[in-house]
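In this view, the complex is presented without one of its protein chains, the others remaining in place.
Each chain gets a letter, A and B, in the order it is written, and its residues are counted from 1.
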Amino acid sequence: MKKTILYTVLILGSLIFLYPFIWMLSASVSPENEIGNLILLPSKINFNNYFIIFEKIPIAKAFINSLIVSGTITFGVLIFGSMVGYALSRLEFKGKNLIFYVIVFTMTLPFQITLIPQYILIVKFGWIDSYAGLIVPYLMNAFSIIMFRQYFKSIPQDLIDAARIDGCSELRIIYGILWPNSVPALITVGIITFMTSWNEVLWPLIVIRDETKMTMPQLVTLFAVGGRAESQLGLKLAAAAMLALPIVLAYLIFQKYFIQSMTSSGLKE
Amino acid sequence: MISIKKNIFVCLIIFLLTVSCTRNERKLRNEIIYWSSNNTEEIEFARFIVEKWNKENPNMKVKFQPVPEGQSSEEVILAAIVGKTTPDIYSNMWEGDVEGYARAGILVALDTLDGFMEFLYERCDSSVIEEVKSSDGHIYQIPWKINPVMMIYNENIIKSLSIKYAPKTYSEFFDAAKKFQKDTDGDGYIDRWFGYTETIVTWWQRFFDFYPLYLAASNGGSLVENNKAVFNNKAAVKVFKFLRELYEKNYFPKERLSSRQDVFLDGIIATRFTGPWEISHAEKYKPKGFEYNFSTIPVPDDHKGPIYTYGDPKNIVIFKTCPNPNLAWQFLKFFLSEENDLKLLEITNQLPRRKNIDKNSLYQNYFKKNPKMKIFAEQAKFVKGTDQSPVLKEVFDIISSEYEACVIYGVKSPEQALSDAEKSVNLLFLK
Partner (left out) sequence: MQKNLLIFYFLNEVMKKKILPYLFVSPYLIHFILFIGFPIGFSIYLTFHDWNIIAPMEYVGLANYKRLFYDQLFWKSLKNTVIFLLIHIPLQIIVALFLAELLNQKIKLKSFFRAAYFMPVIVSGVVITILWQQLYGFESGLLNRLLIKIGLNKIGWLTDPDWAMPSIAIMATWKNVGLYVILFLVGLQTVPQQYYEAAELEGANHLQKFFKITLPMINPTIFMVVVLSTIGGFSLFIEPYVMTGGGPLNSTLSAVLYIYKQGFFYYHMGYAATLGFFFALIILFVVFIQKKFVEKEN
């Protein structure tokens, strides 16, 4: 008896969290006048809305922009984060602790204070409407440094010493020895970085005005908020569905790692 | 190890260099770059003018393109200014933006160009010239065209209400609205309204409700003058009261009708505040037997004098990045000639901001063929643009906020709303 109530509540919960997405998908392929229905079994399925979107806005380009930007950022964060994390965990030098505390402090700093000057910096560099403007400020990430530092600390010193004796350069040590042994950390940092940079909208809204350079969430936001969709619900929902699709697909495939990465990062706080 | 680092470093340098190298070819040319708006007809007009000019002036060629795409053309212009890629001439400049750019020193002071002032006095009357004068006494914009906001009305509906003419005063408007208000399908909800205006709080929406009504009621009064809010006056209170009552009595719907088909052509509303662009739309889509016409914006019952309205003026500017402003000015003189203004009328159906346009013999034929445009031409004498202030957008935003509170939600009295707006606007000028 207790179990049935338990399962009922849990299933109800899943419905609450999943049904809106299902509704969104079916609404995007239904005729306009049926969209208001609660249980949506469209009378006829047509992908018209999706075609219209491809015509109206450069969404494919935006998808590629997002891929390039998020991919580069993730790659950069992994490289630089491990570099700095390594130095902080395995090397001895003056100022090591100071730098570490500074990094921790910056994590608590609200972005509101750096937003405007960062924008001005980008303007002065001439990076408005460019990939550089979107990528460079995010190549370094306090969270990744702390994660890598934590993880590298737990790798046995002998492994590193052995590599040094073999004549490995320091960089080779990081990428050749530590990385293969830090796969969980890499996945955690990689997934979280990719996801947050993919979903970031405020910064692209500020830095990119040229439609062909916009990221996918930015373009969909402007499409939904601006007049282009002409208040046609089906169109807006189709655009939203397209935006959700890549991440949801990635999620379904890498599900285990997604959740793992969230929990391990939470624990390390 | 060294080589990897060196490679990365070199790549970074190359990257930075390439990004900064695209900007230095401007000074060495003898052609003028002109940006028009993105409007299809205006593009057609621009193409015609530019071709004509280039034929007769092969060594002073004009290169024309529509303003690049972006979220809004104002943003595109701002980006161009920051990136120093502005054109020489831009013809889609909204009058309200000019003051900010002028103060930033990026526009050419046109009154310093040869023959400018004579040309201007011939084209416009003194009130218009006063209107476009900047706070430093110079003139940075040439009045090009206007689209006065008037009231379109459904002639058949007016006739059916047994009124002799479309309402001109607030009382007449309320009378007609009451007679027209109906619940045609008996579901307990009104579904016919006398008029409609968007209830969105976006700042530019006020150009189609509050601002024209205010200009009409105040005989062309200003909103801000000498860095102070001057709109908290009797006229504005009357306008707020008028609009608020329209919503209270459900003569104007609070719900958004804009997602439906054209509610004016469908007869769901009887009037709308709109401009000459409505004519070609109405001609294309009006149902059989549909008759419409234009009248002036409603005014308070005790109104005296001519009835003003908002003209949505678009003006032409020359950016300081232009290597040869006098050359650009030669082109503009041609662009704004009487004959070419006629072409503007014919191709785009937008009024050149030229004095006595309704009496000029050159245009009589056009107005005979387009009698509704004549109404706008007559209104053109009493049209106002905007005040020359760099914070105009914000002023309208603030007024829109108070408009929302008073007119749509009814939580503030008109006096309170306008007083609050005045306080907020004056804060903008705090130094």
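The rule is simple: a residue touches a chain if its C-beta (ideal position, glycine included) is under 8 Å from a C-beta of that chain, and two chains touch if they have at least 3 such contacts.
These figures come from a predicted structure and were not determined experimentally.
Colleague: Which candidate, B:Pro58, B:Gly105, B:Pro287 or B:Pro371, sits in contact with the chain we can't see?
Modeller: Once the missing chain is taken into account, the touching residue is B:Gly105.
Colleague: Which residue among A:Ile103, A:Met147 or A:Ile208 touches the omitted chain?
Modeller: For the chain that is not drawn, the touching residue is A:Ile103.
Colleague: Write the list of chain B residues that the hidden chain touches.
Modeller: Touch with the absent chain occurs at residues 5, 78, 81-82, 100-101, 103-106, 201-202, 255, 390-391, 393-394, 401, 404-405, 409, 411, 424, 427, 430-431.
Colleague: Applying the definition given at the start, please give the residues of chain A touching the unseen chain.
Modeller: Interface residues of chain A facing the absent chain: 3, 6-7, 9-10, 13-14, 16-18, 20-21, 23-24, 27, 35-38, 80, 83-84, 86-88, 91-93, 96, 99, 102-103, 106, 108-121, 123, 137, 139-140, 145, 170, 195, 198-199, 201-202, 205-206, 217, 220-221, 224-225, 233, 236-237, 239-241, 243-244, 247-248, 251, 255, 258-259, 262-263, 266-267, 269.
As a working rule, only the chains that are shown with their structure count from here on.
Colleague: Whole-Å distance, chain A centre to chain B centre, using C-alpha means?
Modeller: From the centre of chain A to the centre of chain B is 41 Å.
Colleague: Report the residues of chain A in contact with chain B in the complex, numbered from low to high.
Modeller: 123, 125-130, 132, 169-172, 209-211, 222, 226, 230-232
Colleague: For chain B, which residues count as touching chain A in their complex?
Modeller: Going by the criterion above, the answer is residues 1, 4-5, 15, 19-20, 68-71, 75-76, 79, 82-83, 258-259.
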